[in-house]
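Of the protein chains in this complex, one is absent; all others appear in place.
Chain naming follows the written order as A, B and C, and within any one chain the residues start at number 1.
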Amino acid sequence: MPIKVRLQEEKFDPGNETSRFLDETTSDGAAVTFTGIVRSQKDKPVISMTLEHYPALAQSQLEGFALKAERRFGLSRVTIIHRHGKMFPGEPIVQVMTMSPHRHAAFEGARFIMDFLKTDAPFWKKEQTADGTRWVSARQEDDEARQRWKQP
Amino acid sequence: MPIKVRLQEEKFDPGNETSRFLDETTSDGAAVTFTGIVRSQKDKPVISMTLEHYPALAQSQLEGFALKAERRFGLSRVTIIHRHGKMFPGEPIVQVMTMSPHRHAAFEGARFIMDFLKTDAPFWKKEQTADGTRWVSARQEDDEARQRWKQP
Amino acid sequence: MKILYFAWLRERLNRGEEEVSPPPEVRTVNDLMDWMASNDEGFALAFARRSLIRGALDENIVDHDTPLEGAGTVAFFPPMTGG
Partner (left out) sequence: MKILYFAWLRERLNRGEEEVSPPPEVRTVNDLMDWMASNDEGFALAFARRSLIRGALDENIVDHDTPLEGAGTVAFFPPMTGG
């Protein structure tokens, strides 16, 4: 099965992962990589971020999203990397890579996976700032983004 | 201006380009990379592909698409790399990279640029196969994809 | 039956997991929350707003009215914020 899901505490290099993903094929025309990065905003600087997760459920949920995307959009390969534990602004949190003969499928597949990942993968973000720590709230617009895919 | 457009004959490394693009920021949350790759299908193997281009117009068109995408979707940075000359199956032809605080903007921006690039950037593909050479035909569905962005 | 707690639920309850043996009339995920809340004031407070609680049975996310049907592990957690 050309689906890979990796959960890891270690930092990863988005460029290296892209190279590895692309090196495995010569026959497909379109690859999309989405990279999510720990943000820090000037008006509320984040010192660090800690991601808690539920390992077994995270693995099965992400594999499920990848498989659904592969079937729905006709993807030839999907790789998802998601970190947990402590990380710092500028570091990658998540990377989703899709490959397809056609660019629309590669784009749609990556968006589909990210939209479900945001709301249905068991990770919880806790931000450390100068004012203390806080659990990041779920966002209504993420629910709406996922909902779009359920319409016929 | 955080827009970069590079036209080049030399092969590029999609992973290295992704790393360079990501290394320039710490404040934004979402990066999308689209990579287009020279395809060769089993039923009609492509030996090589030659891309002719109109340099001055290609540069100005691609800069225009990047600028429009930046404004329309609120992107913080855009890089477009497009090759011309001779290339081989499995090699990258084009890479579009977008950065934004939000994933939807990064995805939409990259799609917008690719949809316009396909129909309105002066490049012409010629395939070399065992049966000879042929100019690749423009595809109706590429026109339709671009047209979508013009609806209100 | 093992129960797992994550994120702020885990912090408020001050435990990440526990073993429980609910009586047979506890049939659904909702029943389990009611039963736990009736025995434990801390649980009742943390689980006061049920709309903020999501549940999983043996690594499958489920609705609150899903029957437990002999699940070995139940997990409770707040809305997810990964990616």
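Here are some notes:
In this section, a residue touches a chain if its C-beta (ideal position, glycine included) is under 8 Å from a C-beta of that chain, and two chains touch if they have at least 3 such contacts.
Here the structure is a predicted model, which is why all the values come from computation and not from measurement.
Note that the undisplayed chain, when the full complex is considered, contacts B.
Among B:T18, B:T33 or B:Q61, only B:Q61 touches the chain that is left out of the view. Residue positions on subunit B in contact with the hidden chain: 36, 51-54, 56-58, 60-61, 82, 93-94, 114, 117-126, 135-138, in rising order.
The rule is simple: only the chains that are shown with their structure count from here on.
Note: centroid distance subunit B to subunit C, computed from Cα atoms, is 48 Å.
Contact of a single residue of subunit A with at least two other chains is seen at positions 36, 114. Residue positions 83 of subunit C each touch two or more of the other chains.
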